[in-house]
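All remarks here apply to the structure that follows.
Note that this complex is displayed minus one protein chain, with the remaining chains in position.
Up next, chain A:
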Amino acid sequence: MRPFASSFTIACSILVASVCQAQAPIGPGGQRKPHANGQLRMEGIKRPANFVPERDPAKMVARLMKEFDQDGDKKLDSSELMALLKAMRERRSGPMAPGAKEGPLARKFGRDTQQTPATNRQARPFGKDDAANPGGDVPRRPSAE
(Lines give C-alpha, C1' and ligand atoms only; values in the text may rest on other atoms or scores of the structure.)
Protein backbone atom coordinates (compact mmCIF):
# COMPACT_ATOMS: atom_id res chain seq x y z
CA MET A 1 0.00 0.00 0.00
CA ARG A 2 2.65 2.49 0.98
CA PRO A 3 4.81 1.92 -2.12
CA PHE A 4 1.76 2.34 -4.24
CA ALA A 5 0.75 5.49 -2.44
CA SER A 6 4.24 6.83 -2.99
CA SER A 7 4.09 6.01 -6.68
CA PHE A 8 0.72 7.57 -6.95
CA THR A 9 1.80 10.72 -5.19
CA ILE A 10 4.94 11.06 -7.28
CA ALA A 11 3.01 10.37 -10.45
CA CYS A 12 0.44 12.99 -9.54
CA SER A 13 3.15 15.46 -8.75
CA ILE A 14 4.88 14.80 -12.04
CA LEU A 15 1.55 14.93 -13.78
CA VAL A 16 0.61 18.21 -12.23
CA ALA A 17 4.05 19.61 -12.84
CA SER A 18 4.17 18.50 -16.41
CA VAL A 19 0.61 19.53 -17.14
CA CYS A 20 1.15 22.87 -15.52
CA GLN A 21 4.31 23.36 -17.46
CA ALA A 22 2.49 22.39 -20.60
CA GLN A 23 -0.34 24.79 -19.81
CA ALA A 24 1.89 27.67 -18.85
CA PRO A 25 1.42 30.85 -20.80
CA ILE A 26 3.66 30.59 -23.75
CA GLY A 27 6.49 32.86 -22.94
CA PRO A 28 9.17 34.15 -25.12
CA GLY A 29 11.65 31.67 -26.31
CA GLY A 30 8.99 29.02 -26.58
CA GLN A 31 11.37 26.57 -28.10
CA ARG A 32 12.62 24.71 -25.14
CA LYS A 33 14.86 21.71 -25.17
CA PRO A 34 13.07 18.47 -24.42
CA HIS A 35 13.78 17.16 -21.01
CA ALA A 36 14.10 13.60 -20.01
CA ASN A 37 11.14 13.96 -17.68
CA GLY A 38 8.81 14.45 -20.60
CA GLN A 39 8.38 18.15 -20.57
CA LEU A 40 6.83 19.26 -23.80
CA ARG A 41 8.43 21.24 -26.54
CA MET A 42 6.33 24.26 -27.21
CA GLU A 43 7.17 24.29 -30.87
CA GLY A 44 5.65 20.88 -31.25
CA ILE A 45 2.22 21.93 -30.18
CA LYS A 46 -0.16 23.51 -32.66
CA ARG A 47 -2.63 25.08 -30.37
CA PRO A 48 -6.16 25.52 -31.67
CA ALA A 49 -7.59 28.97 -31.94
CA ASN A 50 -9.94 28.42 -29.06
CA PHE A 51 -7.37 26.96 -26.76
CA VAL A 52 -7.72 28.28 -23.25
CA PRO A 53 -4.89 27.23 -20.98
CA GLU A 54 -6.12 25.57 -17.82
CA ARG A 55 -4.29 27.28 -15.05
CA ASP A 56 -5.47 25.70 -11.90
CA PRO A 57 -3.59 22.44 -11.44
CA ALA A 58 -5.97 21.26 -8.74
CA LYS A 59 -8.81 21.47 -11.22
CA MET A 60 -6.72 19.72 -13.82
CA VAL A 61 -6.03 16.89 -11.44
CA ALA A 62 -9.68 16.63 -10.54
CA ARG A 63 -10.63 16.41 -14.18
CA LEU A 64 -8.05 13.81 -14.94
CA MET A 65 -9.13 11.76 -11.99
CA LYS A 66 -12.69 11.90 -13.20
CA GLU A 67 -11.62 10.84 -16.70
CA PHE A 68 -9.31 7.99 -15.79
CA ASP A 69 -10.54 6.73 -12.44
CA GLN A 70 -12.64 3.99 -14.02
CA ASP A 71 -13.45 2.09 -10.82
CA GLY A 72 -14.24 5.26 -8.87
CA ASP A 73 -12.01 4.52 -5.92
CA LYS A 74 -10.42 7.98 -6.11
CA LYS A 75 -7.12 6.40 -6.90
CA LEU A 76 -5.37 5.56 -10.13
CA ASP A 77 -4.24 1.99 -10.27
CA SER A 78 -1.56 0.84 -12.65
CA SER A 79 -3.84 0.31 -15.63
CA GLU A 80 -5.59 3.64 -15.12
CA LEU A 81 -2.30 5.42 -14.82
CA MET A 82 -1.03 3.73 -17.96
CA ALA A 83 -4.10 4.97 -19.81
CA LEU A 84 -3.50 8.49 -18.62
CA LEU A 85 0.13 8.53 -19.59
CA LYS A 86 -0.66 7.04 -22.98
CA ALA A 87 -3.24 9.76 -23.63
CA MET A 88 -0.73 12.39 -22.70
CA ARG A 89 1.83 10.95 -25.02
CA GLU A 90 -0.67 10.91 -27.86
CA ARG A 91 -1.47 14.51 -27.20
CA ARG A 92 2.16 15.42 -27.29
CA SER A 93 2.80 13.63 -30.51
CA GLY A 94 0.10 15.51 -32.46
CA PRO A 95 -2.66 14.20 -34.73
CA MET A 96 -3.09 10.50 -34.66
CA ALA A 97 -2.59 7.96 -37.37
CA PRO A 98 -5.67 7.10 -39.36
CA GLY A 99 -7.86 4.65 -37.53
CA ALA A 100 -6.35 5.46 -34.18
CA LYS A 101 -8.83 6.27 -31.46
CA GLU A 102 -8.65 9.75 -30.14
CA GLY A 103 -7.84 10.01 -26.48
CA PRO A 104 -9.94 12.08 -24.13
CA LEU A 105 -7.23 14.63 -23.90
CA ALA A 106 -7.14 15.08 -27.60
CA ARG A 107 -7.74 18.64 -28.47
CA LYS A 108 -8.94 19.82 -31.79
CA PHE A 109 -5.59 21.06 -32.91
CA GLY A 110 -5.92 22.83 -36.18
CA ARG A 111 -3.80 21.49 -38.92
CA ASP A 112 -1.17 23.82 -40.12
CA THR A 113 -3.28 26.98 -40.11
CA GLN A 114 -1.69 28.09 -43.31
CA GLN A 115 -3.96 25.68 -45.07
CA THR A 116 -7.27 26.78 -43.57
CA PRO A 117 -9.64 26.95 -46.53
CA ALA A 118 -10.83 30.39 -47.36
CA THR A 119 -14.44 29.23 -47.41
CA ASN A 120 -14.16 28.71 -43.66
CA ARG A 121 -13.94 32.45 -43.44
CA GLN A 122 -17.41 33.02 -44.76
CA ALA A 123 -18.60 33.30 -41.21
CA ARG A 124 -16.49 36.41 -40.91
CA PRO A 125 -16.77 38.38 -44.10
CA PHE A 126 -14.30 41.00 -45.08
CA GLY A 127 -14.56 44.17 -43.09
CA LYS A 128 -18.33 44.36 -43.05
CA ASP A 129 -20.94 44.45 -40.34
CA ASP A 130 -20.27 41.03 -38.89
CA ALA A 131 -23.37 41.13 -36.76
CA ALA A 132 -25.80 41.62 -39.68
CA ASN A 133 -28.35 38.88 -40.08
CA PRO A 134 -29.10 37.40 -43.50
CA GLY A 135 -32.19 39.05 -44.85
CA GLY A 136 -32.02 42.03 -42.51
CA ASP A 137 -32.41 42.79 -38.84
CA VAL A 138 -35.64 42.59 -36.91
CA PRO A 139 -35.83 45.69 -34.74
CA ARG A 140 -36.45 45.40 -31.01
CA ARG A 141 -40.01 46.30 -30.14
CA PRO A 142 -40.27 49.20 -27.69
CA SER A 143 -42.79 49.24 -24.89
CA ALA A 144 -46.40 49.98 -25.63
CA GLU A 145 -46.52 52.78 -23.08
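Everything that follows uses one rule, which is that a residue touches a chain if its C-beta (ideal position, glycine included) is under 8 Å from a C-beta of that chain, and two chains touch if they have at least 3 such contacts; residues count from 1.
Here, contacts and distances are computed from a predicted model.
J.: Of the candidate names "Planctomycete cytochrome C", "Cobalt transporter", "Ion-translocating oxidoreductase complex subunit D" or "Thiamine-binding periplasmic protein", which one corresponds to the UniProt protein name of the undepicted chain?
T.: "Planctomycete cytochrome C"
J.: Could you please point out the chain A residues that touch the chain left off the display?
T.: Residues in contact with the chain left out: 5-6, 9, 12-13, 16-17, 20, 23-30, 43, 47, 49, 55-58, 110, 113-114, 116, 118-119, 121-122, 124-145.
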